[in-house]
Structures are given as C-alpha cells and as structure tokens.
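Complex shown without one protein chain; remaining protein chains in place.
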Amino acid sequence: MTPSQFKPSQIEPSQINPSQINLRQIVGQIGLWLSVLVIVSPAILFFLWMASLSLKFEVDNAAYPPVFIPEHFAWKNYADVLASNRFLTYFVNSLIVTGSATALALLVGVPAGYGIARMAAHKSAIVILIARITPGLSYLIPLFLLFQWLGLLGTLVPQIIIHLVVTVPIVIWIMIGYFETTPMELEEAALIDGAGRWQVFRHVALPIARPGIAVAFILAVIFSWNNFVFGIVLAGRETRTLPVAVYNMISFDQLSWGPLAAAALIVTFPVLLLTVLAQRQIVAGLTAGAVKGG
Amino acid sequence: MSALTQSAPAAAQSDAAPEKELRPPSYWPFVVPALVVVLAIIIFPWVFTIWMSLNEWKVGAPTTFVGISNYLRLTSDPRFLEAVGHTMVYTVLSVVLPLILGTLSAVVFHQKFAGRGFLRGIFIMPMMATPVAIALVWTMMFHPQLGVLNYLLSLVGIPAQLWVFHPATVIPSLVLVETWQWTPLVMLIVLGGLAAIPTEPYESAQIDGASFWQVFRFITLPLIMPFLFIAGMIRMIDAVKSFDIIFAITQGGPGSASETINIYLYSVAFTYYDLGYGSAIAVVFFLLIVALAAVMLYARQRMLWTEIARGA
C-alpha cells in the first residue's frame, strides 16, 4: 500500500499535469487492482472451497492433498438437505422471525436513532446499548420460564421478541450514525415554517435517511437470520428456524462435511441474495452521502 | 498544511452545533418507544439473573439464598481468571485487526473501478454467512493433517502449523477467523464515513501538494473518526461476547487455552447447570463490558474536545 497507488484516483485527473497522467495512472490502476485482489481473495477462496466441500463425497473431502474439483459431484448433499422433512416449515419460520424482528426494530429504532442524534443524547443510547451488551446466554433461562408461564412456547412469538434484542440496537446505532451526518438546514427551515417535529421527521429527515435505513435493515436481517443460540432453547419441533434446523442436521455418527457445507450454503443463500438485490440501495445511499458532502 | 488542520475542527464544530440550538426535550417521543421495548425485554431477565446470582441453585436441587458467596467464589476460581485473560487478548486482537484492515479496504473500495459493486458484495459475504456453519468449515481447513490451510502453506514452503490444535496458536487462529468474518462490517461503516466526507479538503490538499499518507492522516482519518469509533464499539462488544466461532471450533480448547468468559459462562450454566454461579459470572461479565464501553466513550469524548480545542 504505497501512497502512489491511491493518489491518482483520489484526485480528479483533470487537475493533474497531463504529461504525468499516463504512467502514474497505469501504475495506480495496477496497484489498485492488486489491492482489490488481495482484499477480496480470502472471501472468494473460502466460499469456493466451501462450495467444493459441498459437492464432494466424504472420501474426497478428507483427502490429502486436497481435491478441489472432484471426479464425481455429490449433488445428493443438496438433495438430502432439501428433501429433509419440514425444510419448508423451517424456512418460513426463519422468514417470519427475521422479518418481524427486523420490521419491529425499524419501526421503533429509526425514530429512536433520529431522536438520539438530534438531542445528542448519547446517554439514552447507552441504555439501549445495554441490550446489546448483555451476554445473550443470560436471557435464555429467565425468558424461557417467562414464556412458558405466559403459554407462548410452541409459537414463534418468543423468538421474535428475543430477536429484538439483536435487531433494535443495531438499527438504532446505524441510524444515529447516519442522522448525525445528514444536514440540519432543511429540517431547521421546515421547523421555522411551522412544521411539527414528527412532520419534519416524516417528510424531511426520513426520505434523506432512506439509504441509511437500507443498511440498518440489511444488518438487522443478517444478525437475526444467523442467530441460532436463542433458537436452541426457545424453538420446538414446529417453531425451529433454519439455522437451528440445519445445525441439527449435523450428524453425530459420521464425517458429514459435504452435507454440512451444502446446508450452510443453502442457509446463507437468502441473505446473500438479499445483499445482491440491495447492493444498489447501499451504493445509492453512499452516493447520496457523497453528493451531499460536495 | 494549514488548510488541512483547519478543515477537521470545522467538521467537528458543525457536528456539535445542534447540541446548543436544539436542546429541548421534544425529541424524547422519538426515543421512548424503543426504550420501552428494550427495557421490557431486558428488565425481567436482569432482575431474575441478579436474583439467581445470589442463590446457590443447581438444577434439580433446591435453591438456597447465599448472598454474595457466588461472587466471592469467582475471585478464587482459576478457570474464571484465566478466562478473563483469554477474553482480553482475544478482544484486543479482534478489534484492532478488523479496524485496520477494514479501513484500508474501505479506502480501496472508495476508489472507482469496474465491477466494484460486485466485488464489494463478495467482500461482505463472510459477515453474511451463518457463523456456526462458517466455523465448521474453518475447523476442517485448520485440520493439521488434512486441512487445506496447511496444504496452501506447504505450496510456499512454510511448515505445517497446528492452528487451533495447539495452545500457543489457538487464539491467533480464532482471531484470524473473526477478522476474516468481521472486517467487512468495519469496511461498510467506514465506507459510509468516506462517502460523507466533503471534497473541498482534498482539493486544497491537492493544491498544497500533500502526499497520500498526509491526506489520509490529516483529512480522511479525523473525518471518519466517528465512524471508526462506532465500528470499534460494535466490534468490541461482539468480540468480547464472541461465542459461535470459538464454541464451534474449539469449545475453549485445547485444554482451556481458548476458554473465554462467555464460553466458561456457557459451560457453567448449560453443562454444569450451576445457575447461581453462572448468573454471577453473567453479571460480572456484563459489568466488564460496560467498563470497556465506558472507557471507549470517554476516549471519544476526550478526542472530540481536543479536536475542538485545537480548532479554537
């Protein structure tokens, strides 16, 4: 990472002496691409290897030197996962739990992030942070007893509620950071024009913050979707979420890396898909921020 | 250079401006619903946990009130004290490495190049994937005899490592996974910060002929500080509480070389079913994280003030 790698693209090319452009730009481009390669390759290699694991029979998976592309693809690893009973139920459960927990978190978290940012009331943020700081394990036993007493076990409600512990703080924190950087001028102008604070929030702050909400949404979905510690205790046979169900598939009596990798990819797929679909949203959010700055 | 140093405090001041003008409590209605939700979910568990921590309560046996004796037991429990040490080492490494790598990646991804969106999507995949499954794949990769990592090392002539299978290398190896997984989060947050930076300072820096490092150090870094702070805070809390990865890969081993407080807490509560003692650990663990967070908040506050003081 030498400075010269970044300088050319950091600075508008039109402002640089034309005779220097070509060489420096080329060197800069090469350096840039090398850095991108270095940065992205751990992720690429890992997931390729994971895909490779998921498509191999166990003999190949435990072979040394490792086999990257096997002679025979073990498609049955995927078929086994998808054919396992109640897969659809678990998928729907996951959608409901993650969807509800994220929607509720956005509903209360976005205004909260706004309020805290505008008041600069970081002390109240700390109260909310407590939920995030509390070790997840310490919620489990008390809440299990509480939900049993309320007769809610066997429904998805306990999991939706406990997932709020994960999603609400994330949303608030992202939104505080976002609202702190959005401009005040418009809001102040609206206030002077006699608009109420809720109207300002609704019509001025919220539209600007949409990209920030997208980021908060994505992060809340990920954390909620991937959580499995809560589900182990709170979920029953009918209310299990996908990660818990998949974790339960890990067989006790054999080396099941193939099916496990297949299951892991299947679980991850919806989240990855979401990322790809929302990628534009994130980029738009970032661009809006950049435009605003300029 | 003078232009550089002045622009940073200017941003800090505009950040601080709303504090003076908009103090009235009329923003509370925005915050109250979230506060109610969070408090409703956490108050009962907390009261219950504190109460449990004052009792000798092993599952299947009657409970007896024992006052603070569970807490006293902590002070002479060598496993707990060791776990505190492991947690600290693990946390520091798992905050610092992703912050550095995440910032560098954000600087790279802030450049314009073909396929940036796609590559950024790939880059953030590790944090999207389900931690438990990821951890199990890493376990296979760490395998000293059959693992792909040792094979890759052998290609470049480095002798085989024991990774998570040796007490001396287990924590660094786990941090490697943690870093791999969470650098993207830091990158995303910092990228948001970079996008919000105005271009004027860069233009003036250009005119002043500042080097890349000077630009980064005196413009970029101060301006993305609030974002780095948030990233560091989230990272710290997640790293201290890190569970899935350690549990799935080593369960605290070999021996107890990677047993962090959270892993020990899990063992006490869910394997030994010593709920009273486990609750005491949970309370102390919580206080420890609060203390760490407070130190970070204090550091940020001080940083803001020094920035403002320097500008004034």
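Order of writing sets the chain letters: A and B. Residues in each chain are counted from 1.
We take it that a residue touches a chain if its C-beta (ideal position, glycine included) is under 8 Å from a C-beta of that chain, and two chains touch if they have at least 3 such contacts.
Note that contacts and distances are computed from a predicted model.
Per the UniProt record, the chain missing from the shown structure is "Extracellular solute-binding protein", taken from the list "Extracellular solute-binding protein", "Heme exporter protein C", "Sporulation and spore germination protein" or "ATPase". Taking every chain of the complex into account, the chain not shown here touches A, B.
Of the candidate positions A:Ser41, A:Gln148 or A:Gln199, contact with the unshown chain belongs to A:Gln148.
Checked against the hidden chain, the listed residues B:His86, B:His143, B:Arg235 or B:Arg300 yield one contact partner: B:His143.
The chain not shown here is touched by just one of B:Thr91, B:Ser242 or B:Ser267, and that residue is B:Ser267. Against the chain not shown here, chain B presents residues 56, 58-62, 78-79, 143-146, 160, 162-167, 170, 250-256, 267, 270-273.
Listed here are the chain A residues that touch the chain not shown: 57-59, 62-64, 141, 144-145, 148, 153-156, 232-233, 236-239, 247-248, 250-255.
Convention: only the chains that are shown with their structure count from here on.
Note for the complex: chain B touches chain A at residues 15-19, 22-23, 25-31, 33-35, 37-39, 41-42, 44-46, 48-49, 52, 104-105, 107-109, 111-113, 117, 119-134, 136-137, 140-141, 145-146, 148, 151, 180, 184-185, 188-189, 191-192, 195-199, 202-203, 206, 211-213, 215, 226-227, 230, 234, 237, 241, 243-244, 262, 265-266, 269-270, 275, 279, 282, 285-286, 289-290, 293, 297. By the touch rule above, chain A contacts chain B in their complex via residues 1-7, 9-11, 15, 29, 32-33, 35-36, 39-40, 42-44, 46-47, 49-50, 53, 61-66, 104, 107-109, 111-112, 114-116, 118-122, 124, 126-139, 141-143, 145-146, 161-162, 164-165, 168-169, 172-173, 177-178, 180-181, 184, 197-198, 201, 212, 215, 219, 222, 225-226, 228-229, 243, 246-247, 250, 257, 260-261, 263-264, 267-268, 271-272, 275-276, 279-280, 282-283, 285-287, 289-290, 292-294.
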